[in-house]
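The complex appears here minus one protein chain, its other protein chains still in place.
Right, chain A next:
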Amino acid sequence: MAVSPQDVSRLADLARIELTDQELAELAPQIDVILDAVASVSEVADLDIAPISHAVQQTNVMREDICTPSFAPEAMLAGAPAVVEQRFRVPRIIDDSNAQ
């Protein structure tokens, strides 16, 4: 299957990655190769083999509803680019140029 630079552009948008036209053109055939490699699974997969989404073939791994101590907020905020009032400070969420 052929992945077009437009497909890559859409993916990049969804993943919030900024790519130049040149990068899009370069990446498209590379993603093609990856998809082809994965597609070889279909040579052995069949209707009688159920697809899996977890490496361990188990179900119902659950925990009891018991509270365990949380981490110290300082530790949890240590990796934040900016902290205000013990909260994670994040950049403006809505770009006002898009607001009505």
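The rule is short, and it goes like this: a contact is a pair of C-beta atoms (placed from the backbone, for glycine too) under 8 Å apart; a residue touches a chain by one contact, two chains touch by 3 or more; residues count from 1.
The criterion applied here is as follows: contacts and distances are computed from a predicted model.
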| item | value |
| --- | --- |
| Missing subunit (named according to UniProt) among the choices "HTTM domain-containing protein", "Branched-chain amino acid transporter", "Plastocyanin" or "Aspartyl/glutamyl-tRNA(Asn/Gln) amidotransferase subunit B" | "Aspartyl/glutamyl-tRNA(Asn/Gln) amidotransferase subunit B" |
| Selected from A:3, A:19 or A:77 as touching the chain missing from the view | A:77 |
| Hidden-chain contact residue, picked from the options A:20, A:42 or A:59 | A:59 |
| Interface with the undisplayed chain - residues on chain A | 14, 16, 53-56, 58-71, 73, 76-77, 79, 84-94, 96, 99-100 |
